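Down below is the structure, laid out as structure tokens.
Left out: one protein chain. Kept in place: all the others.
A, B and C label the chains in the order they appear, each numbered from 1.
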């Protein structure tokens, strides 16, 4: 695996059948859809992948199957975040056996913990990890917003990068500055809307949920950002902002974008759109709205090939 | 199991050796300590029991061993709360096989969910549970403060009671009023400081962390509350408030009372005081303070027998 | 003024005409309604009194007029909390000139400040106050939940008591214990639902918003609590809990109880129910519901005299 990790690394949706088994055909189609779209890596079992909602058997099966299908065409990152250290290590071990490339670690998410407790946790966890890891800031789910000091300590303990889904760009820009002398340390935005800002300002990539739907849109925006082509950035960003104000904007649950992405993939015929509890797929009415919204994107032409 | 559940139901600490195996001798001593103290039930794998931090193997072993040792002398409640529905059901099934008496269910704790999503979750989960269940409000860890409407829906779906660890006594008192016509529905306080308020105002019991240390203190306070002996309540409550201002007041982590309880049990020679990540046991300095504090309680005489 | 302050001290609604002038006739009727109801003090310009929403001219006029009408029959407490120290002192000076009895001080409410900053603020403010003061914990509006240490420092700086509207009864009970050796220091609950708990456990009174509507209900509950008449407490508390689940439960604004109290006083013919921006009085539909709810209380008989 070449460091730093760069580019578009979709937090891949986990295709599930109605009986909560893996939709293996859908998984294959989804992975090919992503790779054809030009993405640079795949992130398994993250928030968009409903990782913490799945049984461990399904988590392991997903890792094995995804690694088999991808077959090293792009790096695979596996989220091992868990309330239990043992369970995190169990998934880490399975990821290693399946030939995944890296692990991703957010704070254990039951107890509200402090920066110091997170650092102590990493000191126990990191030496036991069988693969390189990225540290993952996801305060809306874990209740802890990692400080720069904690991220620096993670780096000392071996972290090869940070995925920041905090939405706090003030700190994110300080993180980029903080690690600029370590060009192999990846700074990855967890929120797709900040993709171009991240690249223009010195970061390396984005774990973009929307890239599940429109991988090429995000890859093109990544490339335009690397090329500093401001006009192209402007045009492509408009579509992403439109995704936020349409597709991601149904209802008022905090997980509406996750629901929308899976629903869109179902409508596009890529994979089954069932979701693991406590999430559930959209009903007919929202499904119809998602279909309408998707249609609006088709006419813009950028990723017609995606559809 | 007689309904409603009443009395003192300690959220039992999970005794762990340094290698994170169960301290089986400690477990036996702890259970006998509690039962000799007169407690009315035992709650396994809750927040004080570090449930979400343990491996599933340890969780199952704890259930089996605790059920074997208790041998139906008091009811055993098992917390099955999990980010994954499948894992919750796995523990529920094991609890049933081990002859536990009831289950406890808080919201799945990774995604921030709404009241409606929690209700939907219960509608999927409840019919699959092999034992009666209590609904559990624990917003500081789960990010959702259950509404009265959600608790009412849980009751319709079969809940035999509610354990409220929200600290929100305004809502708690409304809950007591709401369910007063259902005398078999247990209203259980999750915060020990509210034990007498709960009983005097019509509730049924408390899941009192401190009862791990001083079971008789809490049992006596429960009995004094049932007897409406205000003078005895006043005296016993002072000790509990003193526990908050001494034992539970070291450092500034949100889990300081959990650490203190386990540390005290270690000092008292009842069980090993190792903790599962992301918590960790107190160092020498805090340990010494806990010892001093414990000494102050001895001289008050109420629960000298506990020590 | 006799210390400690005890009993029922309603946070008096500020009667306003449609043109936002004081409803002086209403003010007179409201004060007589409260005093006839047996209340032990009146708290002006608090959260229920919409203090921070009023012009300074109206605040001063209210103080003057209320002091004139009350004419020392009960002590008058004046909330001087303000984002500006100078404005707080201006109201304090006016309160002194009007012969009010005490002041009430919460944290200045624009900047989010720390415990240390609040202590520093009190060290500047307290020596300049022309009247005794109570410290006021109101985190939902001020963004700071006062620590016990801060309250102790306030006492050293001259505070004669604390009014706790935090809803955090765990800390409140520790506060009662903390100050039990200072019998002249008043511990006043800011949430009416905790009135009996407060008195039974050693506190002194309550700033009960609902006492604007039903002063005698709260006075009777206070007296029953002092007399430790548990059966009477039980009966009276039911009405207060019913107020929460009916009158205070319309809509989903955080200020719904404040709106309901003023609306009820309007319906009862006591005073005009206009409100200062950003609050506004209930429309016809909610007004009708409040009327219905009020009717349900009449039939319980306890405070028919109030209506």
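Convention: contacts are C-beta pairs under 8 Å (C-beta built on N, C-alpha and C of every residue); 3 or more make two chains touch, one makes a residue touch a chain.
Quick caveat, the model's predicted, so the values are computed rather than measured.
Among the chains on display, the ones the left-out chain touches in the entire complex are A, C.
Screening C:3, C:17 or C:85 against the full complex identifies C:85 as the residue touching the chain left out. From the set C:245, C:280 or C:296, the residue in touch with the chain omitted from the display is C:280, counting the whole complex. Residue-wise, the contact with the chain that is not shown comes from C:120, picked out of C:120, C:156, C:184 or C:292. Here one chain is not drawn; of A:110, A:133, A:179 or A:194, the residue touching it is A:194. Where chain A meets the chain that is not shown, the touching residues are 167-170, 173-174, 177-178, 191, 193-194, 197, 200-202, 228, 230, 234, 237-238, 241-242, 244-245.
Panel shows chain C; residues 20, 47, 52-58, 83-87, 90, 107-114, 117-118, 120-121, 124-125, 140-141, 143, 252-255, 276-280 of it touch the chain omitted from the view.
Here is the rule we use: only the chains that are shown with their structure count from here on.
The greatest centre-to-centre gap from chain A, using C-alpha centroids, is found for C.
If you average the Cα atoms of chain B and of chain C, the two centres end up 36 Å apart. In chain A, no position touches at least two other chains.
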